[in-house]
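For this depiction, one protein chain was excluded, whereas all remaining protein chains were kept in their positions.
What follows is chain A.
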Amino acid sequence: MAAMLVATTMAACGQDDGATSAPKAPATIPELTKDPLTLSFIWFDWPPAHALEAFANAEYTKVRSNVTIKVNTVPNANWHDAMFTQFAAHKTDFDIPILDSQHIGEAVTNGNILDITDFVKKNIDVKAYNPYLLAAYGQYPQAETGKRDENASLYGLPLLGDTWTMIYRKDLIGDKPPQTWDEMISVAEKCQADNPGVSGLAFHQANGSDAAAVTYNTVNGVYGGNLWDSKTRKINGVLNDAAGQEAMDVLVNKMKPLTAAGSGNWFIDEVNAAVAQGKACIAFNWIAASGGLLDPKQSTLGTTREEILDKLGFATLPSQKTNLVPLGGMGMHVSAYSPAANQAEALNFMKWFEQPDIQKKWAAAGGVPSRTDALESPEFLNAGPFNKVYADSVSRMRDMWNVPEYARLVDIENTNVNAALNGAKTPKDALNDIAKEQQGVLDSGSRKGGGGL
């Protein structure tokens, strides 16, 4: 087993040619242990992580009473490093890493997670999913937006679906949400002018994680831009074309002035805080992180959930030249360095988790499922006012790159978009720098020395 792991972790040189070194999981789940076993996950610290631990311990133990589920959490900013430093040591204290969809390429080419293609074929009803959702959380090389390549290998299964929702103050801008991006900006502008102390917009601008990058990518998509040409691996000239420049101009010159002073380092929690304290007319946030907005203990908008819902509305993102929305959420994978008994248990958990009734229960427990039947179920649609937003957004989703160089690409984008939003760079310079530096990263495969600078 050790020899196999060593062999399978031999370097892939970071080329996006689909050549991978991930070890294969068996098609059939091996015999499970009867001894007490702790199945460990790793995720970042946010409500869905706690919901998963509670849900899995309550439900999975009904079928596997000797198993305890432990969801280890780290701060969001440390999430990637916490997983990949352990991968680098070829020893993990987790069995199921919950990876962002964009981490898949890095984990696969390094042989850090199991190839579960055969396992999925034998145990999972793939037709029950929207093909793009199944591809986004598991397929490598990356699928074309909206599609799945049935011949490509799978390395993960959906755990939590997610996208951005537009959160708007019904009491300030009316019940009907803006339909276009331009309309959204003018409504926010008017709302800010009419309500001193309340900013027109609140969105992610921080330079950590993927905060500012997702914001730009969203506006880029809505204004008809592209992040790259995946076939030719070209970014320079694609990202910073006319559509990309227009998107950056809208973000920095039209949207940023409508945000609160000092919001240049805001991410999920800060945006939620602004909404909960009634300081924003329109905000954008991940659906999976929006549950706390309805908690009267955390809000100044009302003393009951109903009172809060009288003031807050949740809608799909406005469209402009396209109706694209960002794909969020994460898949679950199996660590290549876990003991065999834990890998078997992990596969069993994944099979159990993807069953229709379990997906519906997960939806009722606060999760966002990926099976179409669960997404359309009353358990999911009635669990939160934003769940319908997710269901309506599935067909509109677009993801970032999931290549091995993702961590560096997103850092380049984050820091430059953050610089533009905070006046440290002009929008044009920032976008051109992103395109140039990202292209440099993609082209540096044959470079000798100095990688990473």
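We take it that a residue touches a chain if its C-beta (ideal position, glycine included) is under 8 Å from a C-beta of that chain, and two chains touch if they have at least 3 such contacts; residues count from 1.
The definition used in the following text is that contacts and distances are computed from a predicted model.
**Q** According to its UniProt record, what is the protein name of the omitted chain, chosen from "Peptidoglycan D,D-transpeptidase MrdA", "ABC transporter permease", "Formate hydrogenlyase subunit 3" or "Quinol:cytochrome C oxidoreductase"?
**A** Hidden chain, UniProt protein name: "ABC transporter permease".
**Q** Out of A:Lys70, A:Lys279, A:Arg305 or A:Lys388, which residue would touch the omitted chain in the full complex?
**A** A:Lys279
**Q** Touching the hidden chain in the complete assembly: which of A:Ala58, A:Ala88 or A:Ala242 does that?
**A** A:Ala88
**Q** One chain is left out of this view; which of A:Pro47, A:Pro339, A:Pro378 or A:Gly451 touches it in the full complex?
**A** Once the missing chain is taken into account, the touching residue is A:Gly451.
**Q** Which residue, A:Asn207, A:Gln359 or A:Asn387, contacts the hidden chain when the whole complex is considered?
**A** Result: among the candidates, A:Asn207 touches the missing chain.
**Q** Determine and list the chain A residues touching the chain excluded from the picture.
**A** Listed in rising order, the touching residues are 9-14, 77, 80-81, 84-85, 87-88, 90, 106, 109-112, 206-208, 260-265, 273-274, 279, 405, 407-408, 411, 415-416, 418-425, 441, 448-453.
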